[in-house]
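Here the complex is missing one protein chain, while the rest keep their positions.
Labels run A and B following the written order; every chain starts at residue 1.
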Amino acid sequence: MKKDYTVVGKNIRKLDAIEKAMGAATFTTDIKLPGMLYGKVLRSPYPHARIVKIDTSKAEALPGVKAVATYLNTPRVKFNTSATSTFTIPPLQPVEDQYVFDSVVRYVGDEVAAVAATSKKVAEEALELIEVEYELLPTVFDPLAAMKEEAPSLHHCEAGKNVPGEKIHIEMGDIELGFAEADYVFEHTFKLPVQKQAQMETQAAVAQVSVDGKVTVWSTTQTPHPSRRILATIFGLPYSKVRVLNPPYIGGGFGVRIGLSAKAEPIALALAMLAKQPVKVVYDRKEDFIASDTRHSGYVTVKTGVKKDGTFTARKIMGILNSGAYCSWSAETPGVLGAMGLSIYYCPNQMYDGHSVYTNTTPAGAMRGFGNPQGMFAVDSQVDIIAEELGMDPMEIRRKNIMRPGLPWVLPYPCQSSGLEECMDLGAKAIVWDQRGKQNQDSDTIRRGIGMAIGTHVSNAWPFCGDYSNAYVTVQQDGSIQVASGVPDMGTGTITTLSQMAAEVMGIAFGQVGITFADTESTPFEIGSHASRTCYASGTAVVAAAQDARKQVFEYAANMLEVTPGELDIENGIIYSTLTQEKNISLGQVAMEAHLRGQQFIGVGRIIPQNAPPYLAHFAEVEVDTETGKVRVTKMVAAHDVGKAIHPLIVEGQLEGGLAMGIGYALSEEIKYDDRGRQLNNGFHKYMLPTAMDIPELEAIIVEAEDPTGPFGAKGVGETGLVATAAAIANAVYDAIGIRFFEIPLTEERVYRALKERK
Amino acid sequence: MQKKILKFKLNGELMELLVSPSDTLVDVVRDKLGLTGTKKGCGKGECGACTVIMNGQSVNSCIVPAMQAMDAEVETIEGIGTSDKMHPLQETFIDYGAIQCGFCTPGMIMSAKALLDGNLSPSRLQIKETIAGNICRCTGYVKIEQAVLAAADKLKASKDK
C-alpha cells in the first residue's frame, strides 16, 4: 500500500537556509563568550624531531598570556583524532598514536605547544617567545620508501614496517583459477595525489569549563558524540560531564571533521582548564592546510583477467596509501578502496590487499569518497583500456560486467537494488554518447572527447566500522513534534531531510516539526555525519522513532474514538478511522488530552542499519588544447541511483558539489611537499580548487531504485558525486588525444609533456 | 600603537569608533561591531568569504585596512534585507538550493549584489566572472549562478512594474 507522499520527495525550503542567507547563522568561528581567551598553536618547523628542551617562561611572563600548554602539562593519554576509536569492532583495536602534545614531532605543522591570551595578537607574540630545542630525526616522505627496512620508524607497528593497524585482505572465489581462465590479463599501476577538503570554515573550537568542572566544547566536528568520547577519555571525565555541540552550523566538512583532526578541541580544552577561562581556537587557512587531515595519496594496482567476449574472470587490486604522520582513518580507508573497487563489477574471483604507511607528512584521513575515488580512478581507467584492446564500446563492456542484485560480491550484505544500468543509459543519452570518437578533424588543435565511468558506494560505515543510530520524536501538547538526533548538518540538508521523514511518518505538515541536533547533551548517541549515512542511517532512526510515537498516539486515540488502533491513519494532523471517516480527531487534541491526564508520547528509534549500494554513472565531455596541454571539462553528466530522493534539490546539490570537487581532483588539485617535508600548496592561491570559471555545465540526473533497507527506499548520496569523476574525465581525455594517464591531476604540464613524448 | 577614530557608514548607519590602525575592515565589522555574517575564510583575499560592498564595489574586507574605510559606505549581508523583506538574492539563494554549508553565502551574495546593483541583465559568463573570487566548496556553483540569474529577473520585474 504505497500512497503518495505529502512531504517526502518535495523541495521544501531548507531549515537552515534563511539564517544562512541573512548572515544570521552561527558558526564556531562566530562565538564570543564573556572572558573568552584566544588560543594559538606553535607548530613544528621540522618533519621529524625530538623536543630536547622547551622553555615557556618568557611566553608565560608576557602580559595578557593566561596559559601555555605543552606535553609537560597536558594529559599523557594516547588517542586517535578520528572517530575510529569509537567504533572499531573487536577483535580489531583502534590505532591510538597521538597525544594532545608529544615530545616528538612527526610532520611540519605538528602541534608543539599552545598559548591562551587575552587577544590573538598577544597569543601570537607569545608563541615567538617559546624556546624549543629540537634534535632532528631521520625522515621519510614516500610510502614505498617508508616500508623499507632502513626507513625510520614513526610509530610502533605490528603489521609491518610503518603500517598502522592491520593489513586489509579481502577474497572471494579462487583468484588463481580466475586468471587461468582468462584469455587476457591486464595489470596497471596508478598514482594518486594528496587532495585537500578545503572546507570554507577552518578547524575551530571554543572550550568552556564551568566552576563545577562541567565541560562544554563548541566545535566544527561532524561527529559530536564520538568527539565527546575522545575528549572525555583524554581528560579523564565522565561522558556525562562533557558536552560537545555544533553552534549549530559547520562551514563544510567533507570528512576532515570526523573526530577532531588537528586537535583544536583538545587544545582549546587543555588551555581552558589551565587558564580557568573559556578559550577559542580558530586555525588560519595555512594551519588548516598543513595540520588537518587530507585525502590519502598513494598507489593502486589493478590486475584483471578477461575473456575474449569481455567477461571478467578475475580481479585483484592492491592499494598502498600514504597515512602521513598519524593513523587517523588510515586503517579503514584502504578497506573501502578495495571493497568498493571490487564491488562495482560482478567477478567470481576477486582479491584485495591494501594498507597505509606512515610518513613524515600531514596526516591523511577521511575525505569524501574515503578511498573509493582513488580505487575507481584505477579500476575504471583500466576497464576502458580493456574495452579498447577487445574492440568493445566502453558502455558495452560495463553493461556486461556490472554488479546486479542477487549476485554474490565481497560485501557482507546483499545487493538488493540497482539503478545502475538506467543511470548509464540516461547519462549516455544526455552526453550524446554516439558522438564519441567522431568530434575531431586531424588538424584540430583543440580536441574534444567524451568519456564515462561508473561507481558505487556505501550508505553507512558498517562493515568498515560499527554503525548505529538513535533518535527521539516527542509529540508536543499542541500536536507539533520535536525530533532529537545527534547528527550535524554540514550544509548537506540533513536536518531538513530528517524533519521531512518525521513529518511524513507522523502525518503532519513539515512546519510542525522542530529538530534538535548535533548536541551530545540533548540527543542520544549518534555517530554523526560521515559515510554518506545521515539520510540512510540517521533517517532510519528518526523514522523508527516517529513510528513509535505514532503507534502510541494511535493507541491513545483509538480509545478516545472507540475504534481499534489498526484502523487509524493520519493526514494533515487529523487522525481518522479508515473504516468510518466521521471518527476523527486532531493530533493536537489527542496530545493535549493525554497531557491533561499525565502522559506525553515519546517515540524512541534505536536502529542498527543494514547497508545499501547507491550507483552512479559519470559522463564527461572535455576539450584538450594540444598546444598548451590545458584540459577543460565542457560538460559533466552525473546519473545517480539514490534509492529515493527525499529532497531532490538537496540531492542535486550534493551531486553537483561532488562533481566540482571531482573535477578539481582530476585536473588541478594537489598538495606537494618539498624535500624538507613542507607543503608547497598551503593556501587558496597555491591549491587549485575550481572557481566558478572552471566549472562547466553540470547535469545531475536522479534515478530512484528504492532499496528495501533504506528509509522510504533512500540510499547514501553525500560522497557519491566524485567517485567516478576522475576516471570519466581521464577516459574523455583519452578519447580526445589518445593518451592514457596513470596519474592525476591532469595538469596542463602533465598533458603537454605526454603530447610531446608521443611526438 | 595609538588608536584612531574611524568614521564610516555601515548598512546606512553612521559609525564612529576607535580602531587600531593595523585592523582590517573585517576585524572591525566582525569583532568590534559584532556583525558576524561576514565570514573569514583565508585572511588573504583568496576566497571571498569576507566580501562586502564598499562604495558600490565588492571588496575582500580581510585585506582592506580599516582606515581606508574612512568616510566610506559599507554594506554587509546584514544590511541588505530583513526577515520580512529579504533581498531577492537572499530569496533565490534559498529557493534555488544555492546554500549548503552557508559559509561562503554572505560573501557570495554581496558579490552578486554588487553586480546586480549595476546590471539587471547579466550573462551567465558575467555572473561567473563576478563570483570567481568567491570560493564555494559545497555547491559546484551551478545553483548559485541560477539563483543570481533568477534574482536579476525578479529585480527587473519589480522595476518594470
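Here is the rule we go by: a contact is a pair of C-beta atoms (placed from the backbone, for glycine too) under 8 Å apart; a residue touches a chain by one contact, two chains touch by 3 or more.
Convention: contacts and distances are computed from a predicted model.
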"assimilatory sulfite reductase (ferredoxin)", "YbdD/YjiX family protein", "Xanthine dehydrogenase FAD-binding subunit" or "Integral membrane protein" - which is the UniProt name of the missing chain: "Xanthine dehydrogenase FAD-binding subunit"
Listed residues A:560, A:688 or A:739, member touching the removed chain: A:688
Options B:17, B:63 or B:86, residue touching the unrepresented chain: B:63
Touching residues on chain B - with respect to the absent chain: 1-2, 4, 21-22, 24, 43-46, 48, 51, 57-60, 63-65, 67-68, 70, 111, 129-130, 132-134
Touch residues of chain A, complete complex, unshown partner: 627-628, 630, 668, 672, 680-681, 684-686, 688, 690-694, 747-749, 752-753, 756
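Assume only the chains that are shown with their structure count from here on.
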Whole-Å separation of chain centres (CA-atom averages), chain A against chain B: 30
Of chain A, residues touching chain B in the complex: 11, 13-14, 16-27, 29-30, 32, 197-202, 249-254, 284-285, 490-493, 649-650, 652-653, 656-661, 683-685, 689, 691-693, 695, 697-698
In the complex, chain B residues that touch chain A: 30, 34-44, 46-47, 49, 76-78, 81, 83, 86, 90-91, 93-97, 99-106, 109, 127-129, 131-145
